[in-house]
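The complex appears here without one of its protein chains, the remainder shown in place.
Chains: A, B and C, in written order; residue numbering restarts at 1 for each.
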Amino acid sequence: MIDVLYFAWVRERIGLPREQVETRAATVAGLVDELRAREERYAAAFADTSALRVALDQELADFDAPLAGVREVAFFPPMTGG
Amino acid sequence: MIDVLYFAWVRERIGLPREQVETRAATVAGLVDELRAREERYAAAFADTSALRVALDQELADFDAPLAGVREVAFFPPMTGG
Amino acid sequence: MGVRVQAAPFDQGAEIAAFTAAAAGAGAVVSFTGIVRPDHGLTGMEIEHYPGMTEKAIRSILDQAVRRWSLVDGLVVHRYGLLAPGEAIMMVATAAPHRGDAFAAAEFLMDYLKSRAPFWKKESRDGGATWVAAREADEDALKRW
Partner (left out) sequence: MGVRVQAAPFDQGAEIAAFTAAAAGAGAVVSFTGIVRPDHGLTGMEIEHYPGMTEKAIRSILDQAVRRWSLVDGLVVHRYGLLAPGEAIMMVATAAPHRGDAFAAAEFLMDYLKSRAPFWKKESRDGGATWVAAREADEDALKRW
C-alpha cells in the first residue's frame, strides 16, 4: 500500500486529495499506467505526464524512478510559488 | 568670484570647507593650477588630480571642463556612498 | 535561517526589522516581497501547498544559498490559502557582509521558490477560477545559477 497525493488541477480532475493505492508497479510510470487504466478521470489527469511533476516521499523525482520502499507519491502540475 | 567647496580629505588638507576665489582660469585644470600655486596645503591636496573628482554647479564634470558661467566648483575624492 | 509557511498574513515591515536587528555582523540586508497584483479583474488568489514537503523544499533551497554565498542569515515566509489583491503572498530576506551576496542570494531564493517549492496559485476572476500556469521563463531563470 502506498499513499498517493494529488494537488492543484490534478486533485480537481481526479476528485480527491489523497488515497491509498495497492500497486505492484516497479516505477512511477508503471503506477501512472495502472491509475490511467482505472477510470476516465484518472486517464484525463494523467493524459500528458510532461505537464506533471512527481515527488517520492516529498522529494522531486522522475517518472522512471523506482517505487521500491516509497511510502508517499505525489502528483502535481509545475509549481508556481513565490 | 567663484565659490569653491572642498569635501572629505580635500577639505581636511586645505583646512576649510569653502571659500570664494577670484580666478581668471578658463578651465577647472587652470583653477587647480592657480590653487596649487597658493600654498603648500593646496599643493598637497591637488598633488594628484586623478585621485580627485570635480563638480560644477553640483554636476560631476571633467578637469578640462570650461569655467565660464560656473558659480560653484567642488573638489572631493571618489565618492563612497551606499 | 527561518522558514515559515502559514495561512495568516504577516507584517513585512516588522519581519524585516526583526530580521535586520538579529543579523549581527551583516553589512547588507535585502528583502523581497511578492504581492497579489490587482490586475485583469482579479478578485482573489488561492494558494495550495504540500504540507511537509513545502517546508523541506524551502529549507533545502535556503541551504543551497548558504553554501553558495557568504550569508549571515536568511528568511522565507510564504502564505497559503485565500488572498485578496494587494496582499503580500510571501517574502524572503537575506543578510550578508556585502551587498553582492545579499542580492544574489535573494534572487536565487526567489527563482528557486518559484519553480521548486510545492505551491500552486489559482486566480479568481468574475468569469471563474483558473490555475496559474508555470512560465517557461521561470524554469529558464534557474539556469543562470
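Heads up, the rule we're going with is that a residue touches a chain if its C-beta (ideal position, glycine included) is under 8 Å from a C-beta of that chain, and two chains touch if they have at least 3 such contacts.
Note that the structure is a prediction, hence the values are computed from the model and not measured.
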{"item": "Chains on display which the left-out chain touches in the complete complex", "value": "B, C"}
{"item": "Chain not shown: contacting residue from C:2, C:52 or C:97", "value": "C:97"}
{"item": "Sole residue of B:26, B:47 or B:60 that reaches the chain not shown, by the stated touch rule", "value": "B:60"}
{"item": "Absent-chain interface as seen on chain C, which is shown", "value": "11-18, 20, 24-39, 86, 88, 97, 99, 102-103, 106-107, 110"}
{"item": "Interface residues of chain B (partner: the chain not displayed)", "value": "5, 7-9, 11, 55, 58-60, 74, 76-82"}
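By definition in this document, only the chains that are shown with their structure count from here on.
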{"item": "Where chain A and chain B are represented by their mean Cα positions, the distance between them in whole Å", "value": "72"}
{"item": "Chain B and chain C: spacing of chain centres that average the CA atoms, whole Å", "value": "48"}
{"item": "In chain B, residues with contacts to at least two other chains", "value": "none"}
